[in-house]
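Questions regarding the structure given below will be posed in turn.
For this depiction, one protein chain was excluded, whereas all remaining protein chains were kept in their positions.
We call the chains A, B and C, going by the order they appear; numbering starts again at 1 in every chain.
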Amino acid sequence: MDREIADLQTKLEDAFAAATALYRERGFQRRIGFGRKPALINVDLANAWTRPGYPFTCEGIDDRIIPATRKLIDACRENGHPVVYTTVCYQNPDPDDPRTDMGLWHYKIPIEIADQKNEDIWAIDSRIAPIDGEQVMIKKRASAFHGTYLAGYLRAAGVDTILVTGVTASACVRATVTDGLAEGFRPIAVREAIGDRIPGATEWNLFDIDAKFGDVEPVDACVAYLNSVNFRND
Amino acid sequence: MDREIADLQTKLEDAFAAATALYRERGFQRRIGFGRKPALINVDLANAWTRPGYPFTCEGIDDRIIPATRKLIDACRENGHPVVYTTVCYQNPDPDDPRTDMGLWHYKIPIEIADQKNEDIWAIDSRIAPIDGEQVMIKKRASAFHGTYLAGYLRAAGVDTILVTGVTASACVRATVTDGLAEGFRPIAVREAIGDRIPGATEWNLFDIDAKFGDVEPVDACVAYLNSVNFRND
Amino acid sequence: MDREIADLQTKLEDAFAAATALYRERGFQRRIGFGRKPALINVDLANAWTRPGYPFTCEGIDDRIIPATRKLIDACRENGHPVVYTTVCYQNPDPDDPRTDMGLWHYKIPIEIADQKNEDIWAIDSRIAPIDGEQVMIKKRASAFHGTYLAGYLRAAGVDTILVTGVTASACVRATVTDGLAEGFRPIAVREAIGDRIPGATEWNLFDIDAKFGDVEPVDACVAYLNSVNFRND
Partner (left out) sequence: MDREIADLQTKLEDAFAAATALYRERGFQRRIGFGRKPALINVDLANAWTRPGYPFTCEGIDDRIIPATRKLIDACRENGHPVVYTTVCYQNPDPDDPRTDMGLWHYKIPIEIADQKNEDIWAIDSRIAPIDGEQVMIKKRASAFHGTYLAGYLRAAGVDTILVTGVTASACVRATVTDGLAEGFRPIAVREAIGDRIPGATEWNLFDIDAKFGDVEPVDACVAYLNSVNFRND
């Protein structure tokens, strides 16, 4: 299995290199850059995604995503940048009840486990727990912007740049980046802080994001940026 | 004071009659009618609006709005129609913190009292308390659709008609009706179940609504309608 | 008729004075103020609303709304502030065709006249015609934000304040102000540049707006503000 994954990665990297040649020639893969007022959006780093044993459990959480996200959170708190956490849960997770707030998503994925009454499921991972003054947004769909007050919140706060972390690359992170650009913000996907649960999905989604919707940047560059701007002094 | 209010009402009714003549001649004030699948949207019938002593406290709650809303809720429950309640509260109601989720609204009205930690403030009035399976949506702005999952929720449930109750006519109810039409639903404003806190505001807002955005209907007609369609059998 | 209108105005002013006392006591009617980067949003100042003989024709256009709007447009152009015009028209204005883009609005008002093929109907009034580089947004509903790219446009441009003009106070202007605040912008309703077609509607809608959603300001104060900030130098 490990060898197969390594093999897939190699093959994908070859494909990305060929695609990059075409994209560069045609004017894609430009840099959007960091703006002047950042916020950090941590997407679905909640127990059902970050802890073992759930249908949503992802790879790379303990050794890579949580440590990288902590660095970003620390830098935000030190500099007064807004930190937003999203999670997913439902008041009515009964798939047979037409009044369910799952919409139609349970027809595709097992979201019926995310019962609002079971807070363990959807609570933000305690290793990166929110503190007083930070926002936890319960969303019902993939994008952190969809059906939430995130866009208006960020604009009212004068934010122009969103650093995005979390899971999964192939669903909620990607949808958040796509919508973030559409809503008028500069999306930065933090490479080490983003993951998925199937081999290859993080790679191909970050590739698409970097080509068209936001810059994929290493966590250290992002931390340096967060330390270089001071939100309070504006 | 009472005489002044009565006098204003008379004057407004005269103005509405004159405006109605112009509107009818020009093709406004048409009927949108009841559709085939209703949902009930109870806007901000939470303690800070329905109980005495708050900046948001409204008029006509006990004798008119709560009884009318109860009739509608009962009819919905009997027939399996979705019931949605909205309320307003903030995770960070500090007006001096740029990270507040009040956006810019506290620059206009005293929403800083709606602290999420103080559930008494924003809990739905116990006389019309939600039951299991019904939705309570926390919103940050006036419209029940803005920054919430309401539109997607209703569409996924096959709803085509929204009966709107609550307070205030001049803010959240009106914005909900306006957005409801825009999102593709037939809005029905239930006359007896809608109120405000200043004289005239309920009248002039219901007049504008009925002229352009939705039908203003008496509660008994709405109850009869709710009893005439059965959501479950679709 | 004129005497009746004057009489209604007096009565409304009395009502507004009484309401203002209550609002002030309770903390409403605060000032949101001008921000640092404005844009001008001219709502539906198109022929079917500004020229005689249409169902949508409004009052006060020639002597008040057009001159005030011109002053604002001139100040924006001199200082590089974005100017946005909205209008309304439909690709399929057949009320009997379920594929119409009128949605359900033709069930309330005579929007079937706004045929996209008849550009005279929906073209921006030539007295305030847009110039190259300015935006004309075709909308389908009341709010300039609903079903348009306005919010993302303004955020990407770094705008934090919207000056709103146009018609009608009781529909598109009011919905635009309400949504503008919700989306994170400071709405300023320019008193002389806003109108309606029925007596009283401008007054009661501006009263509600000023109490809860944005500041109503005279055109001269707005022009002075536009001249005091320079968009290009940011």
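Simple rule for what comes next: contacts are C-beta pairs under 8 Å (C-beta built on N, C-alpha and C of every residue); 3 or more make two chains touch, one makes a residue touch a chain.
The shown structure was predicted, so the numbers you read here are calculated from the model rather than taken from an experiment.
If you put the hidden chain back, the residue from A:G103, A:G166 or A:G195 that touches it is A:G103. For subunit B, the residues touching the chain absent from view are 151-158, 160, 182-185.
Although one chain is not displayed, its contacts with subunit C can still be listed: residues 80, 82, 91-92, 94, 97-99, 101, 103-104, 133-136, 139-141, 146-153, 156-158, 231-232.
Contact between subunit A and the absent chain runs through residues 1, 4, 7-8, 11-12, 14-15, 18-19, 22-23, 26-33, 55-56, 103-110, 141-143, 146-147, 170-171, 175, 178-179, 181-182, 184-186, 197-201, 204-205, 208, 211-214.
Convention: only the chains that are shown with their structure count from here on.
Where subunit A touches subunit C, the two copies mostly use the same residue numbers: shared numbers make up over half of all numbers in play. One copy, subunit A, sits rotated relative to the other, subunit B; on C-alpha atoms the angle is 180 degrees to the nearest 5.
Inter-chain centre distance (subunit B to subunit C, centres taken as mean C-alpha positions): 24 Å. In subunit C, the positions touching at least two other chains are 182, 184-185.
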